[in-house]
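The structure under discussion appears below in the form of structure tokens.
All protein chains of the complex are present and in place, except for one that has been dropped.
== subunit A ==
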Amino acid sequence: MPMRSIWRTLDRGLARDIGLVCLADGVVGVSYGAISVGGGLPLWVPIVLSIVVFAGASQFLFVGIVAAGGSPIAAMVAGLLVNTRHIAFGLAVSDVIGGGWRRWPGSHLMTDENVAFAMGQDELKQRRAAYWAGGIGIFVCWNIGVVIGGLAGSVITDTDVFGLDAAFPAVLLALVLPALRDRSTRTAAFVGVVIALIATPFLPSGLPVLLALAGLLFYRAGKPALEDAHHE
């Protein structure tokens, strides 16, 4: 999808919402850069990770383990585990990403946020615009934030003070709520949540969320999800 077409398709409200999430991601990027360098890692580590891995949770985990003196191999395995959910995301949004060469940059730009933005739109054209605008915006803001944080050091190391740790679950929740109006999806998601929460104390990060997929045993595909929602 060409850039101009993305902007023409996005309505102003959605563009503003995406912009807000990009900005928040940038601030978290600042904290990630600062934490990494503050933890004793050379500046290139958080920056290279952000460009070539580009998956926030796995990056925090990676630098956390290495900065604490853990093995880079252990950090790598932990990071890979956390990122396994992208397999399911990719299966769900492949038509949104588009075919041909777009699959390459489009796959790399896949994050929780832009997947959720895409799932929240009704038509394919809008899904596509939301996915790409979100992906590109987050990539740019996140990487700029990481460089600033890495260079500035201890400016912002704790974004919890601003409540950003509550903002991100709220962002995803707001975006998935419309889909949860479908009863079958809601049941599957609820079972998944229970499984993930029970598993969290015992399993390494990433696995509990993946186990939530077992909730799909309670999913019954049938009528188009939107129609179902209107009947309730």
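Here is the rule we use: a residue touches a chain if its C-beta (ideal position, glycine included) is under 8 Å from a C-beta of that chain, and two chains touch if they have at least 3 such contacts; residues count from 1.
Definition applied: contacts and distances are computed from a predicted model.
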Message: According to UniProt, what is the chain that's been left out of this complex called? Choose from "Molybdopterin-dependent oxidoreductase", "Putative iron-regulated membrane protein", "Amidohydrolase-related domain-containing protein" or "AzlD domain-containing protein".
response: "AzlD domain-containing protein"
- line: The one of A:L10, A:V30, A:V45 or A:A130 in touch with the missing chain is A:V45
Message: I need the residue numbers on subunit A that touch the omitted chain, in ascending order.
response: 13, 16-17, 20-21, 24, 40-42, 45, 48-49, 52-55, 58, 62, 66, 69, 72-73, 75-76, 79-80, 83-95, 97, 99, 103-104, 106-108, 110, 112, 115-116, 119, 160-177, 179-180, 184-185, 188-190, 192-193, 195-197, 200-202, 205, 208-210, 212-213, 215-216, 219, 221, 224-225
